[in-house]
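Let's look at chain A:
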Amino acid sequence: MLTWLGYFGRFGQNFLRGAGVTLELTAVGLAIGFVLGLLLALARSYGSKWLQRAAGAYIAVFRGTPLLVQLFIIYYGLPELGIAFSQTVAAYLALGLNSAAYQAEYLRGSINAIGAAQMEAGRSIGLSKWQTIGYVILPQALRLALPSWSNEPISLLKTTAIVFLIAVQDLMAEGRRAATTTFDFVGIYLAVAVVYLVMVFALDALLKFLERKTAIPGMDIETRR
Partner candidate 1 sequence: MDFSQFLSYIASGTVYTVGVTLIALPAGLLIGTILALLYVYGGKVAARVMNLYSTVFRGIPPLVLLFILFFAVTRGVNLSAFWAGSLSLGMVSSAYQMEIVRGALLSVSGDQLMAARAVGLSRLQAIRYVVLPQAVRLAIPPWSNEAAIVIKDSSLVYALGVPEILRRAQLIGASSQRYLLAYLSAAIIYFLLVYATTRLLNHLEQKLSIPSNP
Partner candidate 2 sequence: MPKPILTIKNLTKIYGQNVIFQNLNLTVNEGDTVVIIGPSGTGKSTLLRCINLLTRPNEGQIWLDDLEITAKGTDEDQVRQHIGMVFQNFLLFNHLTALGNVKLGLTKVKKMTEEEATKKAMHELSRVGLADRANHYPGQLSGGQQQRVGIARALAMDPRVMLFDEPTSALDPELIGEVLEVMRKLALDGMTMVVVTHEMGFAREVADRIVFMEKGHIVEEGSPDEMFNHPKFDRTREFLWKITELYGKKEKEAE
């Protein structure tokens, strides 16, 4: 037990560095995923038939195949077409493109919930369709989505672990390095697990705080899964 606790002292610096990379991956993936996800959601809710289909296909493909496979296609496969990315960038892309598909669904759900009635209200005072979307629907939809959307940053944080399989130097990679030094695979990975748990708790607390801060008084928000 004592040796186990000692791991945190011995490898603490490395774990911290790796955790930093993990958080970075999460943040970038989340950001790319949000922007793209929002576009996809808008395409599905307000786009032409063709656009709706295309967005739908994107979402089906990225949600219907493993992230690991998507990662490998981007990192190992695309170079055959002349498009080569570094490990880190490939990771950002894979995480972002994948996350977009899930975020699109959360956002579309709340856009629909706010949707038609508010659109009517906005148009009735002379706002154009896109003005209504921008000034009336999205501000409400984004807040409404927050509780269920909050699942995504946490999910992404955990998902980033797989990018160590293409040698990105995240927390898992540091763990592996430490494990091969000590030969205590179980102990080290348990320590790594603890670090992930701490990050998840912290992120969860942050998100709950955000929920409270941005809530519209009196509006019914569904509870998180």
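The candidates were selected such that all candidates are chains of the complex that A comes from, given by their letters.
Assume contacts are C-beta pairs under 8 Å (C-beta built on N, C-alpha and C of every residue); 3 or more make two chains touch, one makes a residue touch a chain; residues count from 1.
A quick note: this is a predicted structure, and the numbers were derived from the prediction, not measured.
Note on this complex: chain A touches candidate 1; the remaining options among 1 or 2 do not touch it here. Contact residues on chain A toward candidate 1 in their complex (touch as defined above): 61, 63-70, 72-73, 76-81, 158-162, 165, 172, 175, 185-186, 189-190, 192-193, 196-197, 200-201, 225.
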